[in-house]
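Excluded from the complex is one protein chain; the other protein chains are retained at their positions.
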Amino acid sequence: MTTELTRLSAAELAGRIHARDTTAVEVTQAHLDRVAAVDRAVHAFLHLDARAALSAAAAVDEGLRRGNPPASPLAGVPLALKDVFTTVDMPTTCGSRMLQGWRPPYDATVTRRLREAGVVILGKTNMDEFAMGSSTENSAYGPTRNPWDLDRVPGGSGGGSAAAVAAFEVPLAIGTDTGGSIRQPSAVTGTVGVKPTYGGVSRYGLVAFSSSLDQGGPVARTVLDAALLHEVIGGYDALDSTSIDAPVPPVVRAARTGAAGDLTGVRVGVVSQFRGEGYQPGVLRAFELAVSRLRELGARVVEVSCPSFDHALPAYYLIAPSECSSNLARFDGMRYGLRVGDDGTRGAEEVMSLTRAAGFGPEVKRRVILGTYALSAGYYDAYYGQAQKVRTLIIRDFAAAFERVDVLVSPTSPTTAFGIGERVDDPLAMYLSDLCTIPANLAGNAALSVPAGCSDDDGLPVGLQVMAPSLADDRAYRVAAAYEAARDAADGGPLAYRVPALEVVVR
Amino acid sequence: MTAALMDYDEVLERFEPVLGLEVHVELSTSTKMFCGCANVFGAPPNTHVCPTCLGLPGSLPVLNRAAVESAMRIGLALNCSIVPWCRFARKNYFYPDMPKNFQTSQYDEPIAVHGSWEVQSADGSTFTVGIERAHMEEDTGKSLHVGGATGRIHGASHSLLDYNRAGVPLIEIVTKPIVGAGRRAPEVARAYVTALRDLLRALGVSDVRMDQGSLRCDANVSLMPRGSSTFGTRTETKNVNSLRSVERAVRHEMGRQAAVLASGGEIVQETRHFDEATGTTSPGRRKETSEDYRYFPEPDLVPITPSDEWVARLRATLPELPWQRRARVRAEWGLSDLELRDLVNAGALDLIAATVDAGALPAQARSWWVSYLSQQANSRGVELADLPITPEQVARVIALVGAGALTNTLARQVVNGILAGEGEPDEVLAARGLAVVSGDAELTAAVEQALAAQPDVAEKIRGGKVAAAGAIVGAVMKATGGQADAHRVRELVLALVSA
Partner (left out) sequence: MTTISRDEVAHLARLARLAVTEEELDLFAGQLEVILTSVARVGEVAAVNIPPTSHAVGLTDVFRVDVPRPGLTQQQALSGAYATEDGRFRVPRILDES
């Protein structure tokens, strides 16, 4: 029974809990047992609060017992939260020494909405420090391992959330995506990861990396589960000035409609810039296979050229570090977090410098210095200023493309999961993982990754990226759901179940 | 070390002073600029803070609409244009009183630009001050330096931070270079800040208390050699905490810089600190050249687009502005230019006008403020406006005199009581027992007593010397501590004598 529960989707679990065929407590316990069994190997979690989780689950059960309707379609379902969202009852470390043990005095809006929806937060997941990275190797607390191959990375920065879902530790997780940090981990772990339209999910309580790019979003094993979670966390928040005051796009309906498998009349554009050198051949083949499936479903597929996308990566690696150098300035040891070197002889400035040197890892330091450079007098126009112009061009290319097609598709990432340690000393090589995901962050429109089988050269998961215009997230869900249904039918079942069995720790 | 100063006349012979005044105004909105924390002064430390103004990780700003409207009204009152589009920028630098280690401000896109304003200085002459811009920003927290001798930074062992003030809305008003004031430069500077203070008070946007920090002035001074048209290097003087200090600081800097230049030295572009006690400036931190603020548009806030309708609506809410009032009262009260100028200089015009608004006649309102109250202000070393008495209270006192409940002498005692914090005019009158005694029974008794003590006076009055009654009146006034209604006493004396 226990194993069975962790194999179910969130929608299935919710159905059983709300019909009272099982209890939220039982479901939560089953997942806690699974975490205990496999997380030593995977290391997806930084913090687990079994007591709080079971208590929240019990509250859901109590409400149902009294005949109250469930607080949301996902009430009682367990979830893992990326450790970048503030939680009053659990530490929020952002994967950094700087915030080791820090207990925020307030909940993020996303956290609050999950709690109000009756979702059971099991704990906080591992991530690249302050969301900077593509492999989760930049975590100050050690890397997370890819359940598909424990010697490989689960992607980043949200590797913990993706791995937790891929390892069946939870059916749902929340991540954040600034340059691909939800989508790329999902691609390399065989899960579904969504970056909603910028402004679609509140950033209040999301520790900022790059403010104009950061966006929280769902991670799950099915498109429908991701859609259900999207509708719980999404929507206007008066505490976030960049929050869109409009209803959440009808993503659940789109997922259900899409699952019927008919894409007749849907115009799909293949981004011509996202192929060629640097792309793993097996990834490209899996992508081509996915595209032909879309054709089989009735979609009209054309090639679309977005020339400015070639400049997206450099623009991103100017804008993001610039904003982050400012966002991370507050970490100076004066009000919270780590303080180093305050022995009574040193002044505040020196203590700040020592604290930041000790609290930040090398990737964070690199980006802070890079960002400081790009914004400094005399360099602003050539670097940050120029990058903002490239951003305009990217927005225009998307707009032009969406005149001709309804969605754009590409591989989510040029390669499958690389080995742990393989790219740590080569920042540029690491940055290349984000090649395909970055444009949607710069333009703010919706994008997701849905599993597209495995690469035939190494047997590792490949992701299909589907991009839709801003506020048309439902379009991406529809196409992804249709593709998922067709793929599962052809493969004889969801990809997720083909993950190798993990070494189970018996206690 | 006292810096050498050039003789003032010589300064003016050789140089043209150029000024730039930056005034920061703390708005009196109910809440802070970017969060819903209450905007209060003097509360226990860190009791009006939230994740946003504390800069906690994950926090975000949301703009206070009332603060934007105050900014726009200030701009309009200064004859600025309100831009159709503007946004905020981050000014990045590290300092413990700034929780985010950047200040959310406006950089090259301020909300109000290019105004101009006629300021009247002490000798009655007017000077047009150009307004470069007015923009919105947030205030910092407050630091207490512990362990040093004077509570200042030097010698302190550590510092304590209170963030109640962090995030309070600030409007920064920057003038264009003020050129051509010549020897009147210090007075023009003072007149500008004074007029600005009065304007802001009239708009109701701030408490404008320089002593509490809700109005702050930084004075930029440079000297241009006569015959040249290139501005010299400027210094910025801070810690200018009163109107008088504005004038003194400018005057001192002019003399100091002239002495430096005359001896072949160069002016260092620096921030200087004004010392109240000595009236001199000393070098502060040399920061301008080494600090690079790395401004970029604030990504957590969206642009503001003031519509024509919004601007028009706000323009209609502007109260009678000081120069409008001056023109009006001059006509209504029939003042000469000189009389008007004297009132303005004394800082009395608005106070008198408010007193008139509260019901007093102009002549009496003027008389009180310009003589007795001015004396009180001088002896206390404060500005007229900072006396702890309101125009409404003065009007009430005048009304009491008019109704016969007080004599002028008694009225002064009531005013003293108000200044001492004893309460409203009627309260002070009752508490001190200052009311004019006018009951016939009491007065008759007093008159009879006085007559009995001076029997020869009664004879004189009966004999036709009515003026002799004055001695009885005087005696009664003395006996009643000045509270008798002198006119009534005289009537009673005559009546009793002839009875």
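Labels for the chains are A and B, by order of writing; each one numbers its residues from 1.
Here is the rule we go by: a residue touches a chain if its C-beta (ideal position, glycine included) is under 8 Å from a C-beta of that chain, and two chains touch if they have at least 3 such contacts.
Everything numeric in this text was worked out from a predicted model, so none of it was measured.
K.L.:
Out of A:G133, A:G158 or A:G199, which residue would touch the omitted chain in the full complex?
P.N.:
Result: among the candidates, A:G199 touches the missing chain.
K.L.:
Among A:A140, A:V390 or A:V409, exactly one should touch the missing chain; which is it?
P.N.:
For the chain that is not drawn, the touching residue is A:V390.
K.L.:
Among A:H18, A:K82 or A:H311, single out the residue that touches the unshown chain.
P.N.:
Answering carefully, the residue with contact to the hidden chain is A:H311.
K.L.:
For chain B, enumerate the residues touching the unshown chain of the complex.
P.N.:
With respect to the unshown chain, the touching residues of chain B are 29-31, 35-38, 44-51, 53-54, 62-68, 87, 94-97, 140, 143-147, 152-153, 156-163, 273, 284-285, 287, 292, 294, 296-297, 299, 301-305.
K.L.:
Tell me where the left-out chain touches chain A, residue by residue.
P.N.:
Given the touch definition above, chain A has residues 102-106, 198-199, 212, 238, 241-242, 244, 308, 311, 313-315, 317-318, 325, 329, 332-337, 339, 342, 344, 346-354, 356-357, 360, 362, 365-366, 368-370, 372-373, 376, 382-383, 385-393, 395, 427-428, 442-445, 470 touching the missing chain.
Definition applied: only the chains that are shown with their structure count from here on.
K.L.:
Round to the nearest whole Å and give the separation of the Cα centres of chain A and chain B.
P.N.:
56
K.L.:
Residue numbers of chain B touching chain A in their complex, please.
P.N.:
Per the touch definition, chain B meets chain A at residues 51, 54-63, 90, 92, 94, 96, 99-102, 157, 159, 161, 292, 294-296, 299-302.
K.L.:
Looking at the complex, which residues from chain A come into contact with chain B?
P.N.:
Spelled out, the residues of chain A in touch with chain B are 85-86, 92, 94, 99, 102, 104-106, 108, 203-208, 210-212, 238-242, 322-323, 325-326, 329-332, 334-336, 344, 348-349, 352, 372, 375-377, 380, 384.
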